[in-house]
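Left out: one protein chain. Kept in place: all the others.
As written, the chain order gives the labels A and B, with residue 1 at the start of each chain.
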Amino acid sequence: MRPFGANEFVFILAAIRWTVALSLIAFVAGGIAGTGIALLRISLLGPVRALAIGYIQLFQGTPLLMQLFLVYYCLGLFGLRLDAWTAVVIAYSAYAAAFLGEIWRGCLQAVPLGQWEAAKSLALRRYQILRLIIVPQAARIAIPPTVGFLVQLVKATAVASIIGFVEVTRAGQLISNATFEPTIVYPIVAAIYFLLCWPLSLLSRRLERRLDVATHSPLAAH
Amino acid sequence: MTNMLRCLFAACAGLFAVAASAPADAQALDRIIKEKKIRITAQVDSAPFGILDKDNKPTGSEIETARQIAKDLGVELELVQVTGPQRIPALLADRADLAISSLSITTERAKTVWFASPHGALSIVIGGPARTNITGPADLVGKKIGMTRATLEEQEVPKIAPPGTQIVFFDEHAATQQALMTGQVDAIGAAAFLISDLAKRAPQLNITPKFTVATAFYAIAVKPGNFDLLQWVNTWVFVNKNNGMLAKIYETHTGVKLVDLPTF
Partner (left out) sequence: MTYVFQFGIVFDQFDRMLAGAWLTVQLSIGALLLGLAAATAGAFVLTAGPRWLRAPVTAYVELIRNTPLLIQLYVIFFALPGFGLRLDANAAALAALVINFGAYATEILRAGIQSIPAGQIEAGRALNLTTVQIYRLIVLFPAVKTVFPALASQFVLLMLGSSVVSAISASELTAVSNTLQSTTFRAFEVYIVATLMYLAVAVAFRAAFAAIYWAVFMRERGR
(Lines give C-alpha, C1' and ligand atoms only; values in the text may rest on other atoms or scores of the structure.)
Protein backbone atom coordinates (compact mmCIF):
# COMPACT_ATOMS: atom_id res chain seq x y z
CA MET A 1 0.00 0.00 0.00
CA ARG A 2 1.39 3.35 -0.95
CA PRO A 3 1.60 5.74 1.98
CA PHE A 4 0.43 9.29 1.52
CA GLY A 5 3.69 11.12 1.05
CA ALA A 6 5.19 14.13 -0.64
CA ASN A 7 4.74 12.65 -4.13
CA GLU A 8 1.05 12.20 -3.58
CA PHE A 9 0.60 15.66 -2.10
CA VAL A 10 2.40 17.23 -5.04
CA PHE A 11 0.17 15.31 -7.48
CA ILE A 12 -2.89 16.89 -5.91
CA LEU A 13 -1.33 20.35 -5.77
CA ALA A 14 -0.25 20.14 -9.40
CA ALA A 15 -3.86 19.54 -10.43
CA ILE A 16 -4.81 22.94 -9.00
CA ARG A 17 -3.60 24.56 -12.20
CA TRP A 18 -6.37 22.76 -14.13
CA THR A 19 -9.01 23.93 -11.66
CA VAL A 20 -7.74 27.51 -11.91
CA ALA A 21 -7.29 27.37 -15.70
CA LEU A 22 -10.78 26.00 -16.29
CA SER A 23 -12.36 28.54 -13.93
CA LEU A 24 -10.59 31.52 -15.45
CA ILE A 25 -11.11 30.55 -19.09
CA ALA A 26 -14.78 29.76 -18.52
CA PHE A 27 -15.15 33.03 -16.59
CA VAL A 28 -13.64 35.11 -19.38
CA ALA A 29 -15.34 33.29 -22.26
CA GLY A 30 -18.59 33.14 -20.33
CA GLY A 31 -18.21 36.80 -19.48
CA ILE A 32 -17.91 37.80 -23.11
CA ALA A 33 -20.90 35.68 -24.09
CA GLY A 34 -22.74 36.80 -20.96
CA THR A 35 -22.43 40.41 -21.98
CA GLY A 36 -24.17 39.55 -25.20
CA ILE A 37 -26.85 37.60 -23.37
CA ALA A 38 -27.48 40.50 -20.96
CA LEU A 39 -27.86 42.96 -23.80
CA LEU A 40 -30.13 40.60 -25.74
CA ARG A 41 -32.13 40.12 -22.59
CA ILE A 42 -32.99 43.83 -22.45
CA SER A 43 -33.56 44.17 -26.17
CA LEU A 44 -36.60 46.05 -27.37
CA LEU A 45 -37.49 43.17 -29.67
CA GLY A 46 -39.71 40.51 -28.08
CA PRO A 47 -38.32 37.47 -29.95
CA VAL A 48 -34.73 38.50 -29.17
CA ARG A 49 -35.59 38.78 -25.51
CA ALA A 50 -37.33 35.41 -25.66
CA LEU A 51 -34.20 33.83 -27.09
CA ALA A 52 -32.05 35.19 -24.28
CA ILE A 53 -34.59 34.20 -21.65
CA GLY A 54 -34.77 30.71 -23.13
CA TYR A 55 -31.00 30.31 -23.01
CA ILE A 56 -30.81 31.49 -19.40
CA GLN A 57 -33.74 29.32 -18.28
CA LEU A 58 -32.21 26.30 -19.96
CA PHE A 59 -28.85 26.59 -18.22
CA GLN A 60 -30.30 27.66 -14.89
CA GLY A 61 -32.97 24.97 -14.96
CA THR A 62 -30.82 21.93 -15.70
CA PRO A 63 -27.99 20.35 -13.72
CA LEU A 64 -24.43 21.26 -14.66
CA LEU A 65 -23.57 17.57 -14.66
CA MET A 66 -26.19 16.89 -17.34
CA GLN A 67 -24.90 19.81 -19.40
CA LEU A 68 -21.42 18.30 -19.14
CA PHE A 69 -22.64 14.86 -20.14
CA LEU A 70 -24.47 16.25 -23.16
CA VAL A 71 -21.52 18.30 -24.37
CA TYR A 72 -18.97 15.62 -23.57
CA TYR A 73 -20.79 12.59 -24.92
CA CYS A 74 -22.93 14.08 -27.63
CA LEU A 75 -21.22 16.94 -29.41
CA GLY A 76 -19.28 14.32 -31.27
CA LEU A 77 -22.51 13.35 -33.02
CA PHE A 78 -22.56 16.70 -34.75
CA GLY A 79 -19.31 16.04 -36.51
CA LEU A 80 -17.21 18.00 -34.03
CA ARG A 81 -13.98 16.32 -33.03
CA LEU A 82 -13.33 17.81 -29.64
CA ASP A 83 -10.77 16.74 -27.12
CA ALA A 84 -11.80 16.52 -23.47
CA TRP A 85 -10.39 19.91 -22.49
CA THR A 86 -12.20 21.79 -25.26
CA ALA A 87 -15.50 20.06 -24.54
CA VAL A 88 -15.26 20.91 -20.85
CA VAL A 89 -14.31 24.54 -21.53
CA ILE A 90 -17.26 24.94 -23.90
CA ALA A 91 -19.69 23.47 -21.37
CA TYR A 92 -18.48 25.64 -18.48
CA SER A 93 -18.35 28.77 -20.63
CA ALA A 94 -21.93 28.28 -21.76
CA TYR A 95 -22.93 27.72 -18.13
CA ALA A 96 -21.12 30.86 -16.97
CA ALA A 97 -22.59 32.91 -19.82
CA ALA A 98 -26.13 32.14 -18.66
CA PHE A 99 -25.50 33.04 -15.01
CA LEU A 100 -23.39 36.11 -15.72
CA GLY A 101 -25.89 37.27 -18.31
CA GLU A 102 -28.68 37.07 -15.74
CA ILE A 103 -26.61 38.80 -13.02
CA TRP A 104 -25.62 41.61 -15.36
CA ARG A 105 -29.15 41.98 -16.66
CA GLY A 106 -30.23 42.59 -13.09
CA CYS A 107 -27.51 45.18 -12.66
CA LEU A 108 -28.47 46.94 -15.89
CA GLN A 109 -32.04 47.12 -14.66
CA ALA A 110 -30.92 48.35 -11.25
CA VAL A 111 -29.69 51.60 -12.70
CA PRO A 112 -32.41 54.13 -11.83
CA LEU A 113 -34.96 54.84 -14.52
CA GLY A 114 -34.21 58.54 -14.15
CA GLN A 115 -30.87 57.97 -15.81
CA TRP A 116 -32.57 56.56 -18.91
CA GLU A 117 -35.04 59.41 -19.01
CA ALA A 118 -32.40 62.08 -18.60
CA ALA A 119 -30.32 60.51 -21.33
CA LYS A 120 -33.26 60.27 -23.70
CA SER A 121 -34.07 63.90 -23.08
CA LEU A 122 -30.56 64.64 -24.27
CA ALA A 123 -31.50 62.93 -27.57
CA LEU A 124 -28.94 60.16 -27.14
CA ARG A 125 -29.50 56.95 -29.14
CA ARG A 126 -30.14 53.70 -27.30
CA TYR A 127 -26.69 52.22 -27.82
CA GLN A 128 -25.12 55.53 -26.77
CA ILE A 129 -27.20 55.59 -23.62
CA LEU A 130 -26.09 52.07 -22.81
CA ARG A 131 -22.46 52.66 -23.59
CA LEU A 132 -22.00 56.03 -21.95
CA ILE A 133 -24.41 56.07 -19.04
CA ILE A 134 -26.06 52.79 -18.10
CA VAL A 135 -23.28 50.24 -18.50
CA PRO A 136 -20.66 52.16 -16.48
CA GLN A 137 -23.06 52.49 -13.59
CA ALA A 138 -24.29 48.93 -13.92
CA ALA A 139 -20.72 47.66 -14.01
CA ARG A 140 -20.03 49.15 -10.61
CA ILE A 141 -23.08 47.48 -9.13
CA ALA A 142 -22.13 44.23 -10.86
CA ILE A 143 -18.69 43.73 -9.36
CA PRO A 144 -19.66 42.10 -6.04
CA PRO A 145 -22.09 39.51 -7.48
CA THR A 146 -19.69 38.79 -10.35
CA VAL A 147 -16.87 38.03 -7.94
CA GLY A 148 -19.37 35.95 -6.00
CA PHE A 149 -20.15 33.97 -9.14
CA LEU A 150 -16.46 33.32 -9.73
CA VAL A 151 -16.52 31.47 -6.41
CA GLN A 152 -19.44 29.38 -7.66
CA LEU A 153 -17.54 28.64 -10.85
CA VAL A 154 -14.42 27.46 -9.03
CA LYS A 155 -16.54 25.12 -6.94
CA ALA A 156 -18.43 23.97 -10.04
CA THR A 157 -15.22 22.76 -11.68
CA ALA A 158 -15.24 19.89 -9.20
CA VAL A 159 -18.12 18.35 -11.14
CA ALA A 160 -15.84 17.86 -14.15
CA SER A 161 -14.06 15.16 -12.14
CA ILE A 162 -17.06 12.92 -12.67
CA ILE A 163 -16.36 12.77 -16.40
CA GLY A 164 -12.74 11.99 -15.66
CA PHE A 165 -11.26 15.46 -16.17
CA VAL A 166 -8.19 15.52 -13.94
CA GLU A 167 -8.52 18.60 -11.78
CA VAL A 168 -8.08 18.80 -8.01
CA THR A 169 -11.09 16.64 -7.11
CA ARG A 170 -10.20 13.85 -9.51
CA ALA A 171 -6.57 13.98 -8.45
CA GLY A 172 -7.76 13.54 -4.89
CA GLN A 173 -9.99 10.65 -5.93
CA LEU A 174 -7.07 8.88 -7.65
CA ILE A 175 -4.69 9.43 -4.75
CA SER A 176 -7.30 8.41 -2.21
CA ASN A 177 -7.72 5.17 -4.12
CA ALA A 178 -3.97 4.61 -4.48
CA THR A 179 -3.17 5.24 -0.82
CA PHE A 180 -6.40 4.12 0.89
CA GLU A 181 -6.37 7.31 2.95
CA PRO A 182 -9.65 9.11 2.25
CA THR A 183 -9.59 10.60 5.76
CA ILE A 184 -6.41 12.49 4.83
CA VAL A 185 -6.99 13.19 1.15
CA TYR A 186 -10.50 14.63 1.04
CA PRO A 187 -10.04 17.13 3.87
CA ILE A 188 -6.89 18.30 2.07
CA VAL A 189 -8.85 18.77 -1.17
CA ALA A 190 -11.56 20.63 0.77
CA ALA A 191 -8.88 22.87 2.27
CA ILE A 192 -7.50 23.62 -1.19
CA TYR A 193 -10.90 24.74 -2.44
CA PHE A 194 -11.42 26.75 0.73
CA LEU A 195 -8.12 28.57 0.23
CA LEU A 196 -9.07 29.30 -3.38
CA CYS A 197 -12.63 30.45 -2.68
CA TRP A 198 -12.70 32.09 0.71
CA PRO A 199 -10.51 35.09 -0.20
CA LEU A 200 -12.74 35.68 -3.22
CA SER A 201 -15.85 35.46 -1.03
CA LEU A 202 -14.39 37.94 1.42
CA LEU A 203 -13.46 40.25 -1.44
CA SER A 204 -16.98 40.08 -2.82
CA ARG A 205 -18.41 40.95 0.56
CA ARG A 206 -16.05 43.83 1.10
CA LEU A 207 -16.88 45.24 -2.33
CA GLU A 208 -20.56 44.95 -1.52
CA ARG A 209 -20.08 46.85 1.72
CA ARG A 210 -18.45 49.68 -0.16
CA LEU A 211 -21.67 50.08 -2.11
CA ASP A 212 -24.14 49.52 0.72
CA VAL A 213 -23.86 50.55 4.32
CA ALA A 214 -23.87 47.46 6.49
CA THR A 215 -26.69 47.21 8.97
CA HIS A 216 -26.15 45.65 12.34
CA SER A 217 -29.13 43.77 13.60
CA PRO A 218 -30.80 45.65 16.46
CA LEU A 219 -31.96 42.25 17.65
CA ALA A 220 -28.73 41.78 19.53
CA ALA A 221 -28.76 45.25 21.03
CA HIS A 222 -29.05 44.11 24.65
CA MET B 1 -49.60 28.79 -36.78
CA THR B 2 -49.13 25.80 -39.12
CA ASN B 3 -46.45 27.79 -40.95
CA MET B 4 -44.53 28.28 -37.73
CA LEU B 5 -44.90 24.61 -36.88
CA ARG B 6 -43.58 23.71 -40.31
CA CYS B 7 -40.57 25.98 -39.81
CA LEU B 8 -39.92 24.46 -36.42
CA PHE B 9 -40.21 20.94 -37.80
CA ALA B 10 -37.89 21.75 -40.69
CA ALA B 11 -35.35 23.23 -38.30
CA CYS B 12 -35.42 20.16 -36.11
CA ALA B 13 -35.17 17.82 -39.07
CA GLY B 14 -32.24 19.82 -40.33
CA LEU B 15 -30.54 19.57 -36.98
CA PHE B 16 -31.02 15.83 -36.84
CA ALA B 17 -29.78 15.47 -40.40
CA VAL B 18 -26.60 17.31 -39.56
CA ALA B 19 -26.19 15.19 -36.47
CA ALA B 20 -26.83 11.94 -38.25
CA SER B 21 -24.48 12.71 -41.08
CA ALA B 22 -21.30 12.99 -39.00
CA PRO B 23 -18.86 11.27 -41.31
CA ALA B 24 -16.84 8.23 -40.35
CA ASP B 25 -13.16 8.46 -41.01
CA ALA B 26 -12.40 5.82 -43.62
CA GLN B 27 -8.87 7.13 -43.89
CA ALA B 28 -8.19 7.04 -40.14
CA LEU B 29 -4.92 5.17 -40.51
CA ASP B 30 -3.63 7.61 -43.13
CA ARG B 31 -4.62 10.55 -40.97
CA ILE B 32 -2.82 9.11 -37.95
CA ILE B 33 0.33 8.50 -39.95
CA LYS B 34 0.17 11.96 -41.53
CA GLU B 35 -0.39 13.72 -38.20
CA LYS B 36 2.25 11.50 -36.60
CA LYS B 37 0.02 11.08 -33.58
CA ILE B 38 -2.31 8.40 -32.32
CA ARG B 39 -4.74 8.95 -29.47
CA ILE B 40 -5.48 5.94 -27.29
CA THR B 41 -7.73 5.71 -24.25
CA ALA B 42 -6.07 5.13 -20.90
CA GLN B 43 -7.67 4.16 -17.62
CA VAL B 44 -5.54 4.81 -14.56
CA ASP B 45 -7.76 3.30 -11.87
CA SER B 46 -7.95 -0.25 -13.23
CA ALA B 47 -5.10 -2.37 -11.98
CA PRO B 48 -3.11 -3.99 -13.58
CA PHE B 49 -4.36 -2.79 -16.94
CA GLY B 50 -3.92 0.90 -16.18
CA ILE B 51 -2.57 2.45 -12.98
CA LEU B 52 -0.48 5.32 -11.75
CA ASP B 53 3.00 4.23 -10.75
CA LYS B 54 4.76 5.53 -7.68
CA ASP B 55 5.73 8.68 -9.60
CA ASN B 56 2.06 9.06 -10.52
CA LYS B 57 2.70 8.38 -14.21
CA PRO B 58 0.39 6.10 -16.19
CA THR B 59 1.54 2.51 -16.57
CA GLY B 60 -0.04 -0.93 -16.79
CA SER B 61 -0.49 -3.72 -19.31
CA GLU B 62 -2.95 -1.87 -21.58
CA ILE B 63 -0.94 1.34 -21.44
CA GLU B 64 2.20 -0.59 -22.35
CA THR B 65 0.28 -2.16 -25.22
CA ALA B 66 -0.69 1.34 -26.35
CA ARG B 67 2.94 2.46 -26.20
CA GLN B 68 4.02 -0.55 -28.25
CA ILE B 69 1.39 0.16 -30.91
CA ALA B 70 2.46 3.79 -31.21
CA LYS B 71 6.08 2.67 -31.50
CA ASP B 72 5.30 0.09 -34.19
CA LEU B 73 3.26 2.63 -36.10
CA GLY B 74 6.06 5.15 -35.80
CA VAL B 75 3.88 7.87 -34.34
CA GLU B 76 3.66 9.79 -31.11
CA LEU B 77 1.29 8.48 -28.46
CA GLU B 78 -1.30 10.68 -26.80
CA LEU B 79 -3.00 8.99 -23.86
CA VAL B 80 -6.60 10.10 -23.45
CA GLN B 81 -7.49 9.58 -19.79
CA VAL B 82 -10.97 8.14 -19.41
CA THR B 83 -13.14 6.58 -16.76
CA GLY B 84 -14.69 3.14 -17.35
CA PRO B 85 -18.00 4.40 -18.80
CA GLN B 86 -16.15 6.71 -21.19
CA ARG B 87 -14.00 4.17 -22.98
CA ILE B 88 -16.52 3.63 -25.76
CA PRO B 89 -18.00 7.15 -25.88
CA ALA B 90 -14.49 8.62 -26.21
CA LEU B 91 -13.98 6.38 -29.22
CA LEU B 92 -17.33 7.21 -30.78
CA ALA B 93 -16.86 10.95 -30.22
CA ASP B 94 -13.49 10.82 -31.99
CA ARG B 95 -11.67 11.79 -28.84
CA ALA B 96 -9.57 8.66 -29.29
CA ASP B 97 -8.58 6.58 -32.32
CA LEU B 98 -8.29 3.32 -30.40
CA ALA B 99 -9.81 2.09 -27.16
CA ILE B 100 -7.24 -0.07 -25.39
CA SER B 101 -8.57 -0.35 -21.85
CA SER B 102 -9.39 -3.99 -21.17
CA LEU B 103 -12.64 -3.83 -23.14
CA SER B 104 -14.12 -7.29 -22.90
CA ILE B 105 -15.64 -8.55 -26.11
CA THR B 106 -19.41 -8.74 -25.76
CA THR B 107 -22.14 -8.86 -28.38
CA GLU B 108 -23.77 -5.85 -26.69
CA ARG B 109 -20.70 -3.72 -27.19
CA ALA B 110 -20.27 -5.05 -30.71
CA LYS B 111 -23.45 -3.17 -31.60
CA THR B 112 -21.58 0.12 -31.20
CA VAL B 113 -17.87 -0.60 -31.71
CA TRP B 114 -15.74 -2.91 -33.85
CA PHE B 115 -13.45 -5.23 -31.94
CA ALA B 116 -10.10 -6.47 -33.18
CA SER B 117 -8.97 -9.98 -32.37
CA PRO B 118 -8.42 -10.30 -28.61
CA HIS B 119 -5.03 -9.72 -27.03
CA GLY B 120 -5.80 -10.70 -23.45
CA ALA B 121 -8.18 -12.46 -21.14
CA LEU B 122 -9.70 -11.73 -17.77
CA SER B 123 -12.25 -13.13 -15.37
CA ILE B 124 -14.86 -11.31 -13.34
CA VAL B 125 -15.20 -12.31 -9.70
CA ILE B 126 -17.07 -11.18 -6.64
CA GLY B 127 -14.42 -10.12 -4.18
CA GLY B 128 -14.62 -8.88 -0.65
CA PRO B 129 -13.00 -8.78 2.77
CA ALA B 130 -12.74 -11.85 4.96
CA ARG B 131 -15.61 -10.77 7.19
CA THR B 132 -18.08 -10.90 4.25
CA ASN B 133 -19.31 -14.45 3.98
CA ILE B 134 -20.00 -15.31 0.35
CA THR B 135 -19.39 -18.68 -1.24
CA GLY B 136 -21.78 -18.61 -4.16
CA PRO B 137 -24.47 -16.54 -5.86
CA ALA B 138 -27.06 -17.54 -3.26
CA ASP B 139 -25.08 -15.74 -0.53
CA LEU B 140 -25.44 -12.43 -2.33
CA VAL B 141 -28.95 -11.98 -0.98
CA GLY B 142 -29.17 -9.10 1.47
CA LYS B 143 -25.68 -7.90 0.67
CA LYS B 144 -24.57 -4.68 -0.98
CA ILE B 145 -22.47 -5.43 -4.05
CA GLY B 146 -20.69 -2.50 -5.69
CA MET B 147 -19.45 -2.29 -9.24
CA THR B 148 -18.46 0.20 -11.89
CA ARG B 149 -20.76 1.11 -14.73
CA ALA B 150 -20.12 0.14 -18.36
CA THR B 151 -18.07 -2.91 -17.39
CA LEU B 152 -18.43 -6.61 -17.99
CA GLU B 153 -19.40 -7.08 -14.34
CA GLU B 154 -22.26 -4.63 -14.76
CA GLN B 155 -23.56 -6.86 -17.53
CA GLU B 156 -22.86 -10.25 -15.94
CA VAL B 157 -23.42 -9.95 -12.19
CA PRO B 158 -27.12 -9.02 -12.38
CA LYS B 159 -27.64 -12.20 -14.40
CA ILE B 160 -26.48 -14.43 -11.55
CA ALA B 161 -27.50 -12.32 -8.57
CA PRO B 162 -30.73 -13.53 -6.96
CA PRO B 163 -33.50 -11.09 -6.05
CA GLY B 164 -32.73 -9.44 -2.74
CA THR B 165 -29.21 -8.55 -3.76
CA GLN B 166 -28.56 -4.84 -3.62
CA ILE B 167 -26.36 -3.84 -6.52
CA VAL B 168 -24.94 -0.31 -6.37
CA PHE B 169 -23.18 1.42 -9.24
CA PHE B 170 -20.29 3.83 -9.27
CA ASP B 171 -19.09 5.97 -12.13
CA GLU B 172 -15.51 4.79 -12.04
CA HIS B 173 -13.21 2.19 -10.51
CA ALA B 174 -11.60 4.50 -7.98
CA ALA B 175 -14.96 5.10 -6.30
CA THR B 176 -15.92 1.40 -6.37
CA GLN B 177 -12.64 0.39 -4.75
CA GLN B 178 -12.91 3.07 -2.11
CA ALA B 179 -16.45 1.95 -1.34
CA LEU B 180 -15.17 -1.56 -0.64
CA MET B 181 -12.23 -0.29 1.29
CA THR B 182 -14.33 1.95 3.57
CA GLY B 183 -16.94 -0.74 4.09
CA GLN B 184 -19.68 1.09 2.20
CA VAL B 185 -20.33 -2.10 0.24
CA ASP B 186 -19.99 -5.70 1.38
CA ALA B 187 -18.25 -6.89 -1.78
CA ILE B 188 -17.57 -5.75 -5.30
CA GLY B 189 -17.78 -7.29 -8.73
CA ALA B 190 -14.55 -6.68 -10.55
CA ALA B 191 -11.80 -8.26 -12.62
CA ALA B 192 -9.92 -10.89 -10.64
CA PHE B 193 -6.70 -9.00 -11.25
CA LEU B 194 -8.15 -5.91 -9.61
CA ILE B 195 -9.23 -7.93 -6.58
CA SER B 196 -5.79 -9.42 -6.12
CA ASP B 197 -4.22 -5.98 -6.51
CA LEU B 198 -6.57 -4.64 -3.82
CA ALA B 199 -5.69 -7.59 -1.61
CA LYS B 200 -2.00 -6.78 -1.95
CA ARG B 201 -2.52 -3.10 -1.26
CA ALA B 202 -4.78 -3.59 1.76
CA PRO B 203 -3.55 -6.72 3.51
CA GLN B 204 -5.34 -5.83 6.74
CA LEU B 205 -8.73 -6.30 5.06
CA ASN B 206 -7.90 -9.78 3.82
CA ILE B 207 -9.67 -9.35 0.50
CA THR B 208 -10.23 -12.55 -1.46
CA PRO B 209 -12.18 -13.50 -4.54
CA LYS B 210 -15.33 -15.32 -3.45
CA PHE B 211 -16.44 -16.88 -6.72
CA THR B 212 -16.06 -16.40 -10.44
CA VAL B 213 -18.87 -14.81 -12.37
CA ALA B 214 -17.64 -14.84 -15.96
CA THR B 215 -14.54 -14.99 -18.11
CA ALA B 216 -13.89 -13.05 -21.26
CA PHE B 217 -11.33 -12.04 -23.81
CA TYR B 218 -10.63 -8.36 -24.19
CA ALA B 219 -9.58 -6.55 -27.32
CA ILE B 220 -8.75 -3.26 -28.95
CA ALA B 221 -11.79 -1.40 -30.27
CA VAL B 222 -12.15 1.03 -33.17
CA LYS B 223 -14.99 3.26 -34.23
CA PRO B 224 -17.28 1.57 -36.75
CA GLY B 225 -16.24 2.56 -40.25
CA ASN B 226 -12.49 2.68 -39.64
CA PHE B 227 -11.75 -0.38 -41.79
CA ASP B 228 -8.14 0.46 -42.44
CA LEU B 229 -7.32 1.03 -38.80
CA LEU B 230 -9.05 -2.20 -37.79
CA GLN B 231 -7.11 -4.14 -40.40
CA TRP B 232 -3.81 -2.71 -39.19
CA VAL B 233 -4.64 -3.48 -35.55
CA ASN B 234 -5.60 -7.06 -36.38
CA THR B 235 -2.31 -7.49 -38.21
CA TRP B 236 -0.46 -6.01 -35.24
CA VAL B 237 -2.19 -8.41 -32.82
CA PHE B 238 -1.34 -11.36 -35.11
CA VAL B 239 2.32 -10.39 -35.36
CA ASN B 240 2.76 -9.71 -31.65
CA LYS B 241 0.93 -12.84 -30.62
CA ASN B 242 3.38 -14.89 -32.62
CA ASN B 243 6.52 -13.09 -31.48
CA GLY B 244 5.54 -13.32 -27.82
CA MET B 245 5.28 -9.57 -27.18
CA LEU B 246 1.62 -9.78 -26.09
CA ALA B 247 2.44 -12.60 -23.68
CA LYS B 248 5.40 -10.66 -22.30
CA ILE B 249 3.39 -7.50 -21.56
CA TYR B 250 0.53 -9.51 -20.08
CA GLU B 251 2.67 -11.63 -17.79
CA THR B 252 4.83 -8.73 -16.62
CA HIS B 253 1.83 -6.84 -15.30
CA THR B 254 -0.62 -9.55 -14.32
CA GLY B 255 1.80 -12.23 -13.13
CA VAL B 256 -0.29 -14.79 -14.96
CA LYS B 257 0.53 -16.70 -18.14
CA LEU B 258 -1.41 -15.59 -21.19
CA VAL B 259 -3.87 -18.20 -22.46
CA ASP B 260 -4.25 -19.15 -26.11
CA LEU B 261 -5.91 -16.27 -27.88
CA PRO B 262 -8.54 -17.08 -30.48
CA THR B 263 -9.03 -14.91 -33.54
CA PHE B 264 -12.13 -13.73 -35.34
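Keep this in mind: a residue touches a chain if its C-beta (ideal position, glycine included) is under 8 Å from a C-beta of that chain, and two chains touch if they have at least 3 such contacts.
Note that the structure is predicted; figures quoted are calculated from it, not measured.
Enquirer: So which of A:P47, A:G61 or A:G114 would be touching the chain we can't see?
Expert: A:G61
Enquirer: Consider the whole complex, including the chain that is not shown, and state which of B:A175, B:A190, B:L205 or B:V237 touches that chain.
Expert: Checking the options B:A175, B:A190, B:L205 or B:V237, the one contacting the hidden chain is B:A175.
Enquirer: For review purposes, identify every residue of chain B that touches the missing chain, sorted by number.
Expert: Considering the whole complex, chain B reaches the absent chain at 16, 19-22, 24, 85, 88-89, 92, 108-109, 111-112, 144, 146, 149-150, 154-155, 168-171, 175, 178-179, 182-184, 224-225.
Enquirer: Determine and list the chain A residues touching the chain excluded from the picture.
Expert: On the side of chain A, residues 58, 60-67, 69-70, 73-74, 77, 151, 155-156, 158-159, 161-162, 169, 172-173, 176, 182-183, 185-187, 189-190, 193-194, 197-198, 201, 215-222 touch the unshown chain.
Keep this in mind: only the chains that are shown with their structure count from here on.
Enquirer: In the complex formed with chain B, which residues of chain A make contact?
Expert: Residues of chain A touching chain B: 1-2, 7-8, 11, 72-79, 81-84, 87, 162-164, 166, 173-174, 176-178, 180, 182.
Enquirer: So in the complex, which bits of chain B are touching chain A?
Expert: So the residues of chain B in touch with chain A come to 18-23, 44-45, 51-52, 54-56, 80-83, 86, 89-90, 92-95, 171-175, 177-178, 181-182, 201-203.
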